[in-house]
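One structure is given below, encoded as structure tokens.
Excluded from the complex is one protein chain; the other protein chains are retained at their positions.
Labels run A and B following the written order; every chain starts at residue 1.
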Amino acid sequence: MEPDQDTIAQHDDSGLMDHDPQSASDAWGGLEALPGHPLMWVLILSELVVFGAFLLTFSAARIGDPAGFANDQLHLDRVMGGINTLVLLTSGLFAVFAVRAIKKDAVLQCRVWLAGTAVLGIVFLIVKLIEYGTKIDAGIGLETSTFFTLYYLITGFHALHVVMGLGVLGVVAIWPNLTNIETGTAFWHMIDMVWVLVFPVIYLLR
Amino acid sequence: MKYQSQKVALYYIYGALTLFAAQILFGVVAGTVYVFPNVLSELLPFNVIRMIHTNALIVWLLMGYFGAAYYLLPEECETELHSPKMAIIQFWLFMAATAAAVVGYILGYHEGREFLEQPLPIKVGIVVVALMFLYNTTLTLLKGRKTAVSNVLMVALWFVALLFLFAFYNPSNLAVDKMYWWYVVHLWVEGVWELIMASILAFLMIKMTGVDREVVEKWLYVMVSLSLFTGILGTGHHYYWIGTPGYWQWIGNVFSTLEVVPFFAMVVFCFYMVWKGGRDHPNKAALLWSLGCSVMAFFGAGVWGFMHTLSSINYYTHGTQITAAHGHLAFYGAYVMLNLAIFTYALPYLRGREPYNQQLNMWGFWITTSAMAFMTFTLTFAGVVQTHLQRVLGMNYMEVQDQVALFYWMRLGAGVVVLIGVTMIIWSLVVAPRGPRVTAGARLPAE
């Protein structure tokens, strides 16, 4: 009964089959051309689709009630939103420096830049919480209106990603090698990039 | 078959096929009641027939997963099962619990909670069965080689068991009850079952196409990520109208729409692997089931799911025959075909009858799949008409049922054809071929 059909057909499933050396790296379908671990890019692409869908949903919902959306938007604090944009942009710059440091094998330097990135991430969250606090004090909650439902959902999802991003930065800071740092910072840049799109669509356009 | 203990899978496969037959029979009876409403109404009320139809489905699919796990784990882990004896005891316990549940249903003992109707002792029995299974398989995994396929499969099966625990929590508030109820129902079929599906398909692709394991594993990781990313928050599409806050509509809309993506990835995966492997595996039937599974899952779960997943559409279509259409094709495409794929692949090895002519099995594939597709179309049309008459024009439910009777007749016809097709499949798996066993030396080399 042995060996089974599959082995007869010259198949060795231990991964040592006679394949050209390219095939294993091609297996990510081109994702390996991007910095960091390819699975992170699967996540980044998925995240962008979700946030993109939410922003388009927001725009579509706005068509149904332009006046209501404009009215609700007046309650948002654009200065806070702008400050948070600056904070995240700067944290992104620090993340770039962290990658540069690890390329020169400067682990300590890399960790310092990562810490800087994370501190700015925390600043972002504090500003966000202050914003939420003001809204809630004004009696504005998740179910106040479509605008605020989407506002809380989109910025809340985004803030949740900042929290997760802090975790990711922490993990890669513990095991700093080029792949890990590139993977972690890629996630962070994605968060940064999503915010620079969320900010104009939700805070500025009226 | 490389390991003796893989043989325990036979119990599960035969058990699953038995329940499969019962499920289809009760399905045909239920389809008959749709056109002759008084059939069996005293002896076996419709709700009981439906309960057996749906419960038998879930149980035989689970039994099939157990069998698949017992078959593929030794091969993946390169070691014998921890305890074949325990696996056999577990099987009979599972069968006994199932039989007790069915008899109980017929006599009217059930909890009345759709799909989770099992009385408490049966639920406890299921947990015991699951614990035996997890103990046995986890120890096997721990002592052997760890591959992505076996790891993903085991993580998924652990979560199948853990999520079932929500079946024990039955709050009296109906909205809260439904919320947890979906943790089982949705997070099974649109969450961890997809991981089982991806890992079994990955196993089959490694075995049948000859594509490098590393390549398959990378795909597996991507499919798993996509399934969890979309499936977990996709639960939101069940929270539209059950009393949960309105923001679930937005979450459900976005994430459940994306639930198409992992199914699409599985189609691409299977076809790409077969194309890339370019090898002519003798078990053509198993390959047909694997490819068919990915395609029909994409249509049944993906496309038919998307059709009514947006809340603005679901507002009208909720609970109409469109749901039934989706349910039938999704379960068939994703999980029935998955089980039949692994059965068709494994049985020739388990019975020492490799390779043999599987024409009958493949005819069964085409007949059953076509009939299921036809059934899905008739139910979809019925659902569209029903939605318009009942939800848009406001006719009452029973009046509308008269209007769609023609579709129910066609559905019954499709059901009968499914029964024929399933008979052919089961016959081809269990009975055929009756000729002498093929000995090891007499087998054909790979083309």
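Rule of thumb we're sticking to: a contact is a pair of C-beta atoms (placed from the backbone, for glycine too) under 8 Å apart; a residue touches a chain by one contact, two chains touch by 3 or more.
Criterion: contacts and distances are computed from a predicted model.
The chain not displayed here is annotated in its UniProt record as "Cytochrome C oxidase subunit IV", chosen from "NADH-quinone oxidoreductase subunit J", "Hydrogenase maturation factor", "ABC transporter ATP-binding protein" or "Cytochrome C oxidase subunit IV".
By the touch rule set out above, subunit A reaches the unshown chain at residues 24-25, 28, 30-38, 45, 48-49, 52, 55-56, 59-60, 62-63, 66-67, 70-71, 73-74, 78-79, 82, 85-86, 89-90, 92-93, 95-97, 99-100, 103, 177-179, 182, 185-186, 189-190, 192-193, 196-197, 199-201, 204-206.
We adopt the following convention: only the chains that are shown with their structure count from here on.
Listing the residues of subunit A that touch subunit B in their complex gives 1-6, 8-11, 13-15, 17, 19, 23-24, 27-28, 38-39, 42-43, 46, 49-50, 53-54, 57, 142-143, 149-150, 152-153. Listing the residues of subunit B that touch subunit A in their complex gives 1-2, 206-208, 210, 212-215, 218-219, 221-222, 225-226, 229-230, 245-247, 250-251, 253-255, 257-258, 261, 279, 281-283, 348-349, 352, 354-355, 440, 443, 445-446.
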